[in-house]
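Single-structure report; data block below.
Only a single protein chain was left out; the remaining protein chains are all shown in position.
Letters A and B mark the chains as written, and numbering starts fresh at 1 in each.
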Amino acid sequence: MIGAGIVIVLILLSLTAPVLSPYDPQAQDLSLRLQPPSASHWLGTDEYGRDVLSRMLYGGRISLSVGFVAVGISLLIGIMLGAIAGYFGGWVDQLIMRTVDVVLCIPTLFLILMLIVFLGPNLFNIMVIIGLTSWTELSRLVRAEFLSLRQRDYIQAARALGVPDFIIIFKHILPNALAPVFISATFGIAGAILLESGLSFLGLGVQPPTPSWGNILTTGKDYITQAWWLTLSPGISIFLTVLGYNLLGDGLRDVLDPRLSGGEEHA
Amino acid sequence: MPNLKLSGVQVLFRDARQQPVPVVREVSFETQPGKTLGIVGESGSGKSMTALSILGLVPFPGKVKGSIKYHDKELIGLPDEKYEKIRGAGISIVFQDPATALNPVFTIEKQLVETILAHRQIETREAKKQALDSLMGVDIPSPEKRIKDYPHQFSGGMKQRILIAMALSCDPDILILDEPTTALDVTVQAQILDMVERIQNFNKMTIILISHDLGIISEISDEVAIMYAGRIVEHGTIKDILDNAQHPYTRGLLDSIPKLGVHKAKLNAIGGFPPNPSELPSGCPFHPRCPRKIEKCVQQDPPYTMNKLKFACWNPGPTNG
Partner (left out) sequence: MHMDMNPNVSPDSIAEMKKMYGLDKPIPVQYADWVGRLMRFDFGRSFLDQRPVIAKIADRLPATLLLSGLSLFTIFILAIPLGVYSAMHHNSKKDRFITVFTFVGYSIPAFWLALLCMLFFGVILGWLPISGMRSVNHDMLGAVDKFWDYCAHLILPVFISAFGGLASISRYTRSNMLEVVRQDYIRTAKAKGLPRHSVYYLHALRNALLPIITIIGLALPGLIGGSFIFETIFSWPGMGRLAYESAMNFDYPTIMGIAVIGAMLTLIGNIIADILYAAVDPRIRL
């Protein structure tokens, strides 16, 4: 699986960024402004003479943590609300699902923009905001799984025996509902990374001098005719990362949930 | 003169390990105008696949081997454009589940008219008239109104009548009915079979009736072929099969038909299950379930015995006792 390969390499690269980075990502050297790639600076330097490779490696850590933390938050909210709605049904379900409808109605990016303006753009807020605005899909998914699993005989039996709801939800239903959640979360990481880089690119995400692929690309845009490497490295990195998670998600879907992938055709 | 002749037809699929799996094995029969051939078998016996092979509709990646001749014309390997001329016009089929066999987004009229226009060089107006006529032929009440309706507005029995009308709209000389009444109520079943028989008396078409129910088959068939594990195990006239069946499987099917007025504590079902085509037992595939099994049955698949009946059994006999 190519997807898994890309993802593992990226995780390793960002974990070992401090060791691998040839320079301090913040260290400026104005005598080496906008140098093209060379033996000493593999990916060239930026407008302050900082080493782009080092900044890319540290930026990778940012992307990765945004992906994981944001999806973690959305998993937490999505699973909890979806489980409660699907398991208890009735007015609780109605209340939660109508809330989801309302949230879905507001274009996500405007919602994010609004929250960023209120809370201020920084790494922590970005992670939380992306997490807070991306749980709706997951909650619907979890709810649907719970609705169908709730009807199974073994769950009915557990309820009849007086097993507490809390235990039924977490021990008996949730583990069986995890496959689609897991798949969706993998795609979610791809989405979150893409979103963070987009926001940082527009100056609404991670703020310089902290390096992120998005804000390196902003610099790239400003110097696009003089320093192509500043546009190419972050762009390709974002692309490969997102592609990796998307491929991984697709592969997982084939393995975990065969009924979702196209089977044979009769033609 | 037979209008359809199958000789040594095989349908092969491949399993996960790319090993060939025969779903239909060495099927041979002929049909005559105005006669009805019944094909009986449990699900998975290959009877529906045999029907699909006649129409060239075996799903990918299945392969058909042997020979299927329609009026001396070989159908196997026929290119799609030529096959399309025969489907619906020469040989028609009605499938099992009328609920899903009609396209939900088109009116009945559209689906009837497109069939007629696919085979006849006539004006749309004339085709509409013929479509209406074909609905009248299958006893749809007030067809001139209902023809503008969509499939979901009809009951299951009515949908099956529409599908029969569609199958007959271009006067095919062979009509294949694949479990046509299985999804319907018993009373509707009888009405539909009566209607089909009436049409046959009128236009002398051949009917191939496929069913798991020997009771239904015996009502309208002239000849019966019994299929087991992809092969015809016994074949003869309806009278010979009912009175003089030689194969223990046929015997078992006959014994399992409940008879009116005969009280029994329990029906005589055949024990066990039909085999998976990818793991056929050695020798005669029926031997694990056979009450008349002898040693030879385990070693070798029996060839046909040509008698008044054609059958494949090492130890035939009129009873299973």
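Note that in this section a contact is a pair of C-beta atoms (placed from the backbone, for glycine too) under 8 Å apart; a residue touches a chain by one contact, two chains touch by 3 or more.
Predicted model, so just to flag it, every value in this text is computed and none were measured.
Remark: the omitted chain is touched by one listed residue; of B:E42, B:D97, B:D222 or B:D255 this is B:D97. Looking at A:L34, A:V92 or A:I116, the residue that reaches the missing chain in the full complex is A:I116. Between the chain not shown and the residues A:L12, A:L95, A:I167 or A:I224, the one that touches is A:I224.
Among A:L15, A:I106, A:A157 or A:V255, only A:I106 touches the chain that is left out of the view. For subunit B, the list of residues touching the undisplayed chain reads 55, 57, 80-81, 83-89, 92-93, 95, 97, 100-107, 114-115, 118-119, 150, 152, 163, 166-167, 170. Although one chain is not drawn, its touching partners on subunit A can still be listed: residues 104-111, 113-114, 116-118, 190, 194, 197-198, 201-204, 217, 220-221, 224-225, 231, 234-235, 238-239, 242-243, 246-247, 250, 262-263, 265-267.
FYI, only the chains that are shown with their structure count from here on.
Each chain gets a centre from the mean of its Cα atoms; for subunit A and subunit B, those two points are 55 Å apart.
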